[in-house]
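Of the protein chains in this complex, one is absent; all others appear in place.
Let's look at chain A:
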């Protein structure tokens, strides 16, 4: 468990209560002349059991809370821990540089790669700069530029997905938000290099999918990928945003759900309680997953990579005939 004070989530409250009780008892024994060590140790056992119960049985809404945790590691947190020699490359060469998406080149275990990821802030100032991780068209166009660059130099593309969605703003519409997203979908389909898309937080709708047409999609255990936020779904389907918790379950948006539906290839385990408890350890787990996935794609020709991607997305859909 982390030492610094961290925002706790509703489903963790029983744990917090119990931990408080244990430390109170410990405090008490310091001053009073009684031996409570067996009581304390029994409570600590209960704590361990409860912790396991809670974290091993997280409900979809719990995972949504973890995915949105303000301390959850972002693309920039993982970058130096997973890649070396990262050099950020800016701009779409048409309009501007959208800091809600960052991209650049670096190396993964000795292999040159292109890295592209949504970037949100952790405080107000950073969130203003990063537009809460909600890109404008120029962000997607920068991403596409860097993907094409990767293709030219034959290096894999690794996308980290972490956005509530593409920005719903006036300027975004004027500059072609729809076209920017749509263009990425089509062009990613044809990339001649391996593409990995890893959802590290929230995967919100088309704005997430615009970095998501990979040979493989990976998701962190407590990340989500959805067509609409649980709140949005609840207000549209039941006219009541308060039913978000129900919607989170009904909409099947968590990593285990998507794995079961066959939409993603792998789920990356998280450190107990969520990635924010140990970013360095989480980065190792992500590195391991990238290594494994790149190995799976190794040796595929450009044609094979493109047709594998084709077959992957071609197969998604539930209907009868």
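Simple rule for what comes next: a contact is a pair of C-beta atoms (placed from the backbone, for glycine too) under 8 Å apart; a residue touches a chain by one contact, two chains touch by 3 or more; residues count from 1.
Note that contacts and distances are computed from a predicted model.
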| item | value |
| --- | --- |
| Protein name, per the UniProt record, of whichever chain is missing from view ("Sulfate transport system permease protein CysW", "ATP-binding protein", "Acetyl-coenzyme A carboxylase carboxyl transferase subunit beta" or "Acetolactate synthase small subunit") | "Acetyl-coenzyme A carboxylase carboxyl transferase subunit beta" |
| Chain not shown: contacting residue from A:253, A:267, A:289 or A:305 | A:253 |
| Which residue of A:6, A:36, A:89 or A:227 touches the chain not shown here | A:227 |
| Residue of A:82, A:213 or A:244 touching the missing chain in the full complex | A:213 |
| Of A:181, A:218 or A:268, the residue in touch with the unshown chain | A:181 |
| Missing-partner contacts on chain A, residue numbers | 166-170, 172-179, 181-183, 185-190, 205-206, 209, 212-213, 225-228, 233, 236-237, 250-253, 258, 261, 263, 309-310, 313-314, 316-321 |
